[in-house]
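What follows is chain A.
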Amino acid sequence: MHASLFITCYNDTLFPETGRAVVSLLERLGVELDFHPQQTCCGQMHANTGFRSEAYSLAKRLVRLYADVEHIVIPSSSCVAMIRDQYPGLFEELGNDSLRREFAAFLPRVYELSEFLIDKLGVEDVGAYFPHRVTYHASCHGLRGIHLGDRPFRLLAKVRGLDLAPLPNLDRCCGFGGTFSVKNAEVSSAMLAVKLQDVLGTQAEYCTALDNSCLMHLGGAMHRQYAGMKTIHMAQILASTESAPMEALL
Partner candidate 1 sequence: MSHIVEHPVLDPRLAPPFPQAALPVLRNPQLRKNVAHAIDVIQTKRGKLIHEKTDWQDLRSAAAAIRTHVLENLGAYLEQFEARCTAAGGHVHWASDAAEARQIILDLLRQEKATEVIKIKTMTSAEIQLNPFLQAAGLGVFETDLAEIILQLGNQEPSHIVVPALHINRSQVREIFAKSMGRPELSDDPHALTDAARTYLRRKFLDIPSAISGANYLIAETGGVAIVESEGNGRMCLTLPRTLITLAGIEKVLPRFDDLEVMLQVLARSATGERMNPYTSLWNGVTPGDGPQNFHVVLLDNGRSSILAKKRERQTLRCIRCAACMNSCPVYRQTGGHAYGSVYPGPIGAILTPQLMQMHHAQSLPYASSLCGACYEVCPVKINIPEILLELRSQVVDQERHDLGRFFDPLYLGLRAAGVILSRAWLFHAVQRLGRIGGSFVTRKDGWIHAMPSVGGKWTQTRDLRGFPKDTFHAWWQQNRARQSEKGAK
Partner candidate 2 sequence: MATLSSRENVLGRIRQATASVALAPDTLAAGYASIPRSYTRKGSLSRAATIELVLERLRDYDAEVIETKPESLSDAIHRVLAASGRRTFVVPPGLPPAWMPPGFEWMIDRGLSHEQIEKADGVVTGAAGAIADSGTIVLHHTASEGRRVLTLLPDWHLCVLFASQVVETLPEYFARVDLSPALVTWISGPSATADIEMTRIKGVHGPRHLNVILVHDEA
């Protein structure tokens, strides 16, 4: 099984350990991974702020970069949602027939990480060990954008030693929303405060999710408040084994 890793611009820059975890995990499961050195960004930040032509350029670039790849694995639901939900409209409006054909061939090969594990590899038990109390945060893009459903829970259920604390109001947005977090910083913070009440109330040690975007927002507030909880991308939980435990960086 071959797969190409699209790390995403913000993971590449800010959360390389998530990428390392994905590599460790997939290699352990027998996947031959490659990494296109020219990759940059899916264009979501631009599309969501209204910079459509910039988003289109980046979208076109990404599709062309991965023209000949079997599977593309992306450890970020929001980037996958961008590709599935917004690329069609962008290419309809700004692209041409040739590009739309390329996209049609490209689209079915795109997988979010948990989709790749469960749907493509057919595994739920990835051999992980993470003896901590953990709560799972469902990012909106994962929940409503690409409909991950119970995939994250099925994976977490098989992690040895993990004590899963259910998060109340699971479907309520954490308030990150991309540039919303700075354009409407105060409202974003109000939503964060409310979400944090639920998250901290689980008394978990870690809050995990399939998107570092939400985790950056939640974790940033936890750190500011000395809240006694840390965030960790699920890839790092799944990569963690008894012999090679992987904690979030301090």
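Just so it is clear, a contact is a pair of C-beta atoms (placed from the backbone, for glycine too) under 8 Å apart; a residue touches a chain by one contact, two chains touch by 3 or more; residues count from 1.
Inclusion criterion for the candidates: all candidates are chains of the complex that A comes from, given by their letters.
Source: prediction; values computed, not measured.
Within the complex, chain A makes contact with only one of the listed candidates (1 or 2), namely 1.
Of all residues in chain A, those touching candidate 1 in their complex are 7, 9, 11-20, 23, 33-41, 43, 45-52, 54, 57-58, 61, 65, 86, 89, 140, 144-145, 171-173, 175-192, 194, 216-217, 219-221, 223-224, 249-250.
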